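Scroll down for the structure; my scribbles are underneath it.
A single protein chain has been omitted; all remaining protein chains appear in their positions.
And now, chain A:
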Amino acid sequence: MNHIALKMLMGDRGKYLGIVMGLTFASLIMTQQPAIFLGIMSRSYSFISDVGLPDIWVMDAKVQFVDDIKPLQDTELYRVRGVSGVEWAMPMYKGLLKARLLDGTFQTCNVIGLDDATLIGGPPVMLEGTIEDLRRSDGVIVDIDGAQDKLGKPSPIPGGKPIPLKVGDSLELNDHRAIVVGIAKVTRTFQSQPVVYTTYSRAKNYAPKERKLLSFILVKAKQGQDLAELTRRIRATTGLAAYTREEFATLTYEYFMHNTGIPINFGISVLLGFIVGAAIAGQTFYNSTLENLRQFGVLKAMGTSNWILLRMILLQAVLVGVIGYGLGVGLTALFGYSMRHTILAFKFPWQLLLFSGAGVSLICIFAALLSIIKVIRLEPAIVFKG
């Protein structure tokens, strides 16, 4: 009877496409919007992910997320180095400084100061130059997105695209000269500001004069050291906050989850996608069953059991569900692929497939259930009614 169920479903092309389109829409919204949401949220801790080498991040106990800088005194570095189990501890400066561009405008930059000797915490991928070039006088490394756009030189054509910053170009950071010695690829951050790497001492020079300028202490644990135990020891010994990389990323992620409207806004979009998809697909599927009711009645009169009719409806629901889900997920993947070089945040982990799959399944179960109830209650004597 399966082929009969499928032919009954596809017999009315308009309705069949309507059901599939409804499910495609629901699947698309339930996959694409969370993918953008995850993309945005992953940017909140992308800086932490980019700094790969250290095991532990140490900071002021009141820090709530990676951009919430509460500077420490440089002496804290030595206290951390004195904690047993610490292989090495390096300073890092992270702060927002204004860069003056050639046309006289200012651009806020995320300036990262790396330990002068080891340059630990540098950009993950160098596109031009090397990290060691930072040792050159006034040297800075600029991220490619910033170099091509916000820090670019003004176009000679009014309204034209800026000319990308190149190695050898200079810019002004808080009235100090900085020479571009390298171009790096970094993961986009939540604020999407240009990222400028330099040495710790030079960063302190660029930064406004303050008593405390040490943002983070990056710690490598000795081999075989339990990281949870070491973070507890650092906290106990120094009174500072210490997190593993994953813990710090989670802290940052949760701060954005709890203190911004982003999850609610995306949640509403996903819910609307689910409701609209369920309404379109559910109603069209149910209407299609209603229009086929006499046909189901004929099958029932001829001796088809309720169980077989139920299987036929479930098969129809599964088919439209799989096609709609596949199209929706495919369109989402296509969307993500076509936007891969843009500023759009997009993250598509496999768990998202399960999430939207569950949503589409719910819609199909809902639609099929309405139809099944109607068909099971159907009196076969309907076939003799005019």
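The rule is short, and it goes like this: a contact is a pair of C-beta atoms (placed from the backbone, for glycine too) under 8 Å apart; a residue touches a chain by one contact, two chains touch by 3 or more; residues count from 1.
Here, contacts and distances are computed from a predicted model.
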Original post:
Quick one: the chain not pictured, UniProt calls it what, "Putative ABC transport system ATP-binding protein", "Formate dehydrogenase subunit alpha", "Spore germination protein KA" or "NRAMP family divalent metal transporter"?
Top reply: "Putative ABC transport system ATP-binding protein"
Subject >> Chain not shown: contacting residue from A:Ile56, A:Leu299 or A:Ala345 >> reply: A:Leu299
Subject >> Touching residue (missing chain; options A:Met8, A:Ile144 or A:Ala345) >> reply: A:Met8
**OP:** Provide the residue numbers of chain A that touch the chain removed from this figure.
**Re:** 1, 3-4, 7-8, 10-12, 294-295, 298-305, 379-381, 383-386
